[in-house]
Each structure stands twice: as structure tokens, then as C-alpha cells.
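Apart from one protein chain that is not included, each protein chain of the complex appears where it belongs.
Right, chain A next:
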Amino acid sequence: MAMAFAGKRLSKMNEHLPPGITLVKSDTLEEWQMDIKVLDDNPLYKDQTYRLKFTFSDKYPIEPPEVQFIELPTTSDTPRPIPIHPHIYSNGIICLDLLGRSGWSPVQTVESVCMSLQSMLTANTKDERPPGNNDFVAYNRRRIRDINFVYEDDNV
């Protein structure tokens, strides 16, 4: 079912994307890449563009897509760092209830997820990584969908 209308969603999405969000790569229906920018002048993210990778399962949109930031080296034409945020690990994995099975709703779309992430970045003032970032980055070998996040912070 997912594949039947993923393409339909794509064609609809290209018509009008919200500001600060661009579709970079959608050559397969399983993986898309998006670029997002934070629009206000939060000094942490000013003038930066971040690359998001969406991985869709067969059951999308009933099940959430896997979403993470990916890093492109500063030497490439389009450098894409991992934004610094107390809920984003330095390997790009995002701790957001919206993307977990409990917070996901099938009416969410790629745009709405991107916009949620935009606002998550906009609202942030802390220049820090999540607690235990180094251990997590070093030892995590699980897939994103298998990680049990604890969503303790309701402020973000």
C-alpha cells in the first residue's frame, strides 16, 4: 500500500514545500533526503542547512518513517553538519516522541515532520548534546526503530 501512493505524495509535495525545506533526493520510494534550515536567527543554527534522511517502511504511513540527520563533510560542495541539540545525538539520531511509535500518527507527512524538527531547533537555546552522547554513539548498533527512547522532556 505504501508504494502505491508514496509516489503520489511525492508529486504533491513538490508543488509547494514550506519555506526552509527542500527535497534533495527521492530516487527511490524507500529513502528520501531533505534539507532543512532554521528560519529565524537562532545563533546556534544561523546560516546552516541540515540534511535529513527519511527511510520508509512498507507500512508507512501507518508506521513512522525512520528519520535521522546525516552529515556531509565540510569539504564537500554542500557541507551538512549535525545540529547541536540536547535531543539530537552526534551521529544524527533524533530523540523525538513524534517519530516513535507512541507519538506517531498516520496523518503526519514528510513536510509536517520537517516542520516539527524546524521548530524543535528554533526553540532550543542549549548548546549541548544529550547526556550520555558519547557512550550512545560509540555503542549503539541497533536500528533506530529498535531503540527505546524515554521521552522525559516535555519542553521541547
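In this section, contacts are C-beta pairs under 8 Å (C-beta built on N, C-alpha and C of every residue); 3 or more make two chains touch, one makes a residue touch a chain; residues count from 1.
In this section, contacts and distances are computed from a predicted model.
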**Asked** What is the protein name, per UniProt, of the chain that does not appear here: "Ribosomal RNA-processing protein 40", "Trafficking protein particle complex subunit", "Anaphase-promoting complex subunit 2" or "Zinc finger RING-type"?
**Response** "Zinc finger RING-type"
**Request:** Could you please point out the chain A residues that touch the chain left off the display?
**Result:** 1, 4-5, 8-9, 12, 59, 61-63, 105-107, 109
